[in-house]
Each structure stands twice: as C-alpha cells, then as structure tokens.
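Sharing a structure here in structure tokens format.
A single protein chain has been omitted; all remaining protein chains appear in their positions.
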Amino acid sequence: MGMTMAEKIIASAAGVESVRAGDIHTVELDRLMSNDGTTHLTIDMYHQKLNHPRIADIRKLVWIIDHNIPADSPKTAASHKKMRDFARAHEIDFWEGKGVCHQIMMEHYVRPGELIFGADSHTCTYGALGAFGTGVGCTDYLYAMVTGKSWLLVPETIRFNLKGKLPEGVYARDLILTIIGKIGANGANYKVMEFVGEGMKSLTMDDRIAICNLCVEAGAKTALMEVDEIAMEYLKARGREPKVSVQSDADAVFTEEYTFDLSQIVSIVAKPDFVDAVVPAEEALGVKIDEAFLGSCNNGRLSDLRVGAMILKGRKVHPHVRFLVVPASQEVYEAALEEGLIGIFMEAGAIVMNPNCSVCWGSCQGVIGAGEVLISTGTRNFKGRAGHPDSKVYLASAATVTASAAAGEIMMADRLNA
Amino acid sequence: MGQTIIEKIIARNTGMDTVKPGDIVTVQVDRVMIHDIFIPFVAEKFEEMGFTRIWDPDKAVLIYDHLVPASQVDDTRHFRIGDAFAEKYGMNNVHRSDGICHQLMTEAGYVKPGDVVFGTDSHTTTYGCVGAFSSGIGYTEMASILGTGTMWIKVPETIRVVIEGTLPSNVTSKDMILRLIGDLGADGATYRALEFSGDTVDAMSVSSRMTMANMAVECGAKCALFTPDEKTAEYCGISLTDAEQGLVGDADAAYCREIRYQAEELVPVLACPSQVDHIEPVSKLAGIKIDQVFIGSCTNGRLEDLMMAASILKGKRVAPYVKLIVTPASRLIYQQAVRNGTMEILSKAGAVITHPGCGLCCGRTGGILSDGERVVATNNRNFLGRMGTSKVEIYLASPATAAASALTGTITEPETCRL
Partner (left out) sequence: MAETFTARVWVLGDDIDTDIIIPTEYLALKTIDDMKQYAFSPLCPELAAQIRPGDVIVAGKNFGCGSSREQAPEIIKALGIRCVIAKSFARIFFRNAINNGLLLVENPTLRDAVSEGDEVQVELGRAILHQGKEYRIASLPQNLRDIINAGGLVKAMRRRNGLD
C-alpha cells in the first residue's frame, strides 16, 4: 500500500521503510523553532528539571522574539532577557524584532521534506513548502531540544482537491476559512490536511502560506502541499534546496477527500467567537467596527499589503477606526517601503507598526476594550482574544479588512464608495 | 526699563504697558492642548465645575499619543471619552494617531509666536521654540481654562542663557540643554523663564531649538523662549509681524541670572541614571555595555534626528543582541523619512520602527526593560522605574550618541552629528 506525503516524511525521519497512520515512531527532527511565548519556560525547565542538561544539536534550534515586541512590561522584558542570554551563551540562531516566527522560518529555514517542531500552534504553516511542521508545547520542545528526537503518532490524511481559480477580489484566506467552516473546528482533528489538484497552479506562495497556516484552526496536526515549480522558485530565490520533495502515492489511503472549486469561493467573514463560524461577508455588512488589523503570519505578507494599499490609495481610514498595519517581517516591511505601500498607509491615516504578532496575539499592541469590535486578518477570534472579554473579533481577508477600515463598518472592497 | 521676552508676551496679552516678575495677572489663553492620558480627567472636572460650553472650541486641541497603539484593555476607554467630549462640545481639532502632542502643536500650526498656550503635560514648554509662552498644567486647571478661556499666572523672573560660537561637529542641541540642566540642577530654574540667545542659537534649526525648549521643564522652568526669526517664519508658514520680531530680550531688561556658554567648549554628554541633572561627558562613560537604544520622543524624534542617526547607521548593523527602537514623533515626519530613504536605512541597520507616538518615553510599553538592563534614550526623562523596574539604568543622550552606541553595543561618543 502506498504512503501519503506525511507518512513518507515521518518514515524518513524515523529511519524506516514505511509507516502507517496509527503507528507510533521515534523521529529525528530537522528543526526546532521556539518564540517568546514559551521559551522562558523551556529554559527554566532545562535548568531545573534535567539531571544532565545538554542540547543534541544547536544548529537545529531557531529562537524568535515576535509576540511581545517591543516589550510591554518588566515581566516580558525579563523573559526576553532569559531567552536572549541563553541563545547568546549557546550560539542559538536568534531573531529579535525581525518578524513573526513563521514568516522568518519560511523566509530563512524551511526546506521540503523536513520534520519541524515549533512551540507555536501555527507551525503547520510550513506545509506550503512541503515540510511537516507541527506545534508542540514547551515540554515536548525541551525533550526534542535535549535529544534531537521525539515520539510521533502517525496521523491520517484528509485530501483536499482544488480546482479552478479564485475569482477577482476573493483570496486564499477566504478559501481556507470556507474549508474550515465546512469541516468544522474539529474537522481535521489530529489529521493532516493535504492540498493537491490543478487549482494549486493558480495559488502563489503567499496564498499557500495563508492556507496552510490556518489549518490548525480545524484541529489539524499539520498541512502539506507538493513542491512544484512555484515552490521551487521561492526556494531557489532564497538559496535553498529541498531536503526531499515528496508526493502521496497513487494508492495512498486518505480518510476523507473533498473537492473545492476555487471559482465558487466568495468573500468570507468568520464571526465572533469561532473560526468556523463562517458566513459570506455579505451577511456581515454594516457591523460598526472600532479597529481593523492587517498583518499576522496569516496575512501580513507583501501581497496582502498590496491588496490593502490598492484599496486605501486616495482614501482615508475612517476617523473612528484604528487601522493597524503590521508587516509580517522586516523583509516584507522593506519591500513595502520600496513599493510605496507604507507611504500609502501612512497617508491614509493607518497605524503602521514593527513586524510582530500584534493584535492577533492581543496581549499588548492594539488591544481592544470593552464593547469594541475588531476586524482582523489574524488567525483567531476566540472570546477576549484581542483584549477585553467583552469585545468581538471578526476574521476576514485583507481586502475586506481594509475596506472596513475605510468605511467604519464591515464592508466589501468592491462596494466601497470612491 | 527694558523687558524680557516673557514680560513682553504677557504685557501684550493682558493689554498692559509693562509687567514685572511677581505680578499676578490673568492671561487670555490662545490655545490649549489636552492629550489622551488626561482627557477623562479634564472631561470629568469640566462637567463637575458646571460648565456647559467650551469658551472657544477652535482653540482647544485634543491629541492621542501616549496610548497609540493601546497596550492595555482599558486604554481605549480614553479614546471613547475623548471622542464623546469632543463631539459634545464641538471640538474639531482632534488627532487620533498623528503623533506626539508637542510635535503636532507647532507642526500643525496651532501655535504661533507670541501665543499663550497651556497643555496637560509638563513638556508643553516645547512651543517656546517658536517664541510662544507655553507651559504645563494639571487637568483641573485645564478644565477651568476650557470654561473661562483665562488663567491666573505669576509673571516669572527670567534666566538669560547666551550661547555663542560654533558647536563642535559631534555636539547637538540636546547636549547643550543637558549641560545647562546639569549646571542649573533639577530645580535651578523653578518658576523661571529660560530665555535663549546668541549666535549658536541663531544658527540652530527650529527642530534643534525645540529639543531645548522641550527639556526646559527638567530644570524646573516655567517656560522657554527663543526669539522668532526667518527660520521660525518658514517653519510656521507665516510672515513675522513687527511685534513678533520684537520678541527679543531688551539690552536693559532685568534678568535674575545670566549664564554664558562658548559652544566650542561643549562636548557630547549623557544624563545618567536616575536624574536628568546628573550629567557626565560621554567620553567618561564610554565602553559601558548597553542592551537597548531608543531614538524618538518629543525631544528628539524629528526628521533631523532620524537623519542624524541614519547617517551614522548607514550600511552598518546594530550590534548583536542590542535592540534599536525608533519611534518618529509624527506621521508627517514618518512620511518624510520614508520619502527621503531614511526609514530604509534605519530598517536595514536593524531598527525596530514603531508608529509615531510617545512610545517608550512614557514607560507603558514600547521597549520596557528588566533588572540589570541599560538603555540609551533620546527622550527627556530617566527617572527611577520610568522604563521598567527600578533596576533599569536609563541614560539620556543625543540621537548621534544613541546611534553610535547602537552600533557598538556600548556607550560611544559619536564622531559627528552632521549629515
């Protein structure tokens, strides 16, 4: 019997011929990413809980400060210092203030075929480059850090066949929100979401990253996509080669298969307080908003900023809306500077911040107050996610978010007044 | 007998021929500034006082800057209260994310030479850079001005500060004002006006004068005054009237003290933890390891300051494990820095660039530090606990010293501050 993409990657990492869903294997990990959400806890455990503290392979570690930067409290600063000092002492690759962790990983590290642990749920992002990336907690991370290995229960795979092309004004974010809406917040629980089909050809790398990134919101263990010319071009431009490019065998077994016709996808909004509470954006029009957010590991890339700038050019942000624009990395910010996008956002009255998780994380930058409404390109809209428990978050595409920022209420881009 | 600048401004404002220090007079206020931190308190006191209308809504300016972007869940309450107050009383001059209050008041043309201006912030002395009498007050006082348009003041004595000569190539107006504060002490100018003159001052840009006026309160001064000139006129977009041009201290005016500096003798300095008047030359502290550099604030967040930093950082990178946080003072400045390539240089050097606002200076967020950490910052205060725990050391410096230090990761004297 053939293997899925995920099974092949795990088999290789386990050093065996083949694996099957349901097996448990010990695997060698290619990369271990941790951010300022939990690294300080990992460090504490490293010092306090281990009889023989050691790190299996320093070169595999990537530590990134992205959630609370610039630091918002002495407590945050102390946890950053702990992380920084440890990274420095052990010569661990360390990124502070350079961007959101998953964006940094895609720009600088991920290679097709790799098996990657990240101490962050959206590690499934790396499937856009055919890598098996999955989120773990700090204890699993510590174990992997010390031994270079971990145990893994081989997940089943759900296959998504994509056909056609997204209509004008409809984006990858609308597609993935539609899929999550269809299968539900638990629809891919512990499974792999694998995306294939001729529809993939019309999806750029930015699109693919946005799709894979959100899969954990359907409960997925990870997401995976094949490495085609588009992915290879992205890799080559960054001077990287695949570890190995895999495809699911023709006779691989999938637990479910779905087909999505991209041309039928419409603009989507995920209503408070659940990512799978999706409706066509049309049904959410008119809701008054206090804040809008364009950024995050889901939609903070150059193409997203281009969409926003195109809508906002010649317009102003509504006087009673705070429009936070946060590029996902310093590289994205500099490209946006060069293209004049940052200038357009500043001219329009937006609030442009340094690359970081910002209000998607909702801890210290752009937090919203009691009774307020945020429309966001972030990954989650759980109760209280962006600030006060009595606040509401709508998730939408960069286009819908930007149009809403201009209108002062939930608005679709093609309905915005001149 | 001749008059000092502050005496001339107050005399003209009150319609008297002359005034003298110690006189208690009532001034007609030309403009007021309220920012986001204090608007809820101003609003509450205003209504508690029983006022039902603002004396002249066009003379009031409301600016959100300390809380932009919000970092705590109750911050946005300040915006809602501010917006509601502005709407209720017909205030149209509201700036919600355009930058720091003190930058906007002159940049957006709210203050002109000779104006009498009060603001709910101690650094309201800033607008003296264009020859206005401007000073900080509390929110109760502000509420009473909103209702009456007037305020009682005691005419202050004036300390005359004359600076002559050419500044060395690595010395900025920030070094000059820090030196003065060190010499006078934190209360050396309490209740007094500081009047600046001399050819060094004449040669300074309005931006550089702004740095000095901004920090005047740190030696206790009530206000700072600079004589309006062609640079002022260009900055304010006006032609100077005779009265405005006449805002210069008369030769026979009475000053309680005169201090003179020869510019060539000045050196780059720092205000050391944790007092603003604890001044030392940078060269004496060179080599001390630092963790962070902050370039921004109403003191030194202007285009001139960003370009000064960029010229030092160009083509180089911030030292490993050191953070450089850059927060421009206004939206306009940010846009200008984008257009002339300054932002690109700063970003490529590794700067963390945030939206215009008070940022780290007010110590709520924006780069807070922890025990044992050190920051070199271009703002105006380094009080204990200001940017984190009481075991954080804050050194105040010029943008040139800050940028040079960011490159080495240690306190470093800049080679030059010229572009």
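The chains carry the letters A and B, assigned in the order they are written, with residues numbered from 1 in each.
The criterion applied here is as follows: contacts are C-beta pairs under 8 Å (C-beta built on N, C-alpha and C of every residue); 3 or more make two chains touch, one makes a residue touch a chain.
In this text the structure is predicted, and so the values were computed from the model without any measurement.
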Shown chains that the omitted chain touches within the full complex: B
Identified contact with the non-displayed chain, of B:Ala11, B:Val111 or B:Ile137: B:Ile137
Residue in contact with the excluded chain [from B:Ala108, B:Ala186 or B:Ala233]: B:Ala186
Contact residue for the chain not shown (choose from B:Gln3, B:Ser97 or B:Thr120): B:Thr120
Absent chain, residues of chain B that touch it: 24, 37-38, 41, 45, 48-51, 66-67, 72, 74-75, 77-78, 120-122, 124, 136-141, 143-144, 147, 152, 186-187, 190-191, 217, 220, 222, 275, 362-364, 381, 383-386, 390
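Here is the rule we go by: only the chains that are shown with their structure count from here on.
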List of chain A residues in touch with chain B within their complex: 69-78, 80-81, 84, 88, 94, 96-97, 290, 319-320, 322, 324, 330, 333-334, 337-338, 342-343, 346-347, 349, 351-354, 359, 364-370, 372, 387-388
Complex contacts: residues of chain B adjacent to chain A: 68-77, 80, 83, 96-97, 291, 320-321, 323, 325, 331, 334-335, 338-339, 343-344, 347-348, 350, 352-355, 359-360, 364-373, 388-389
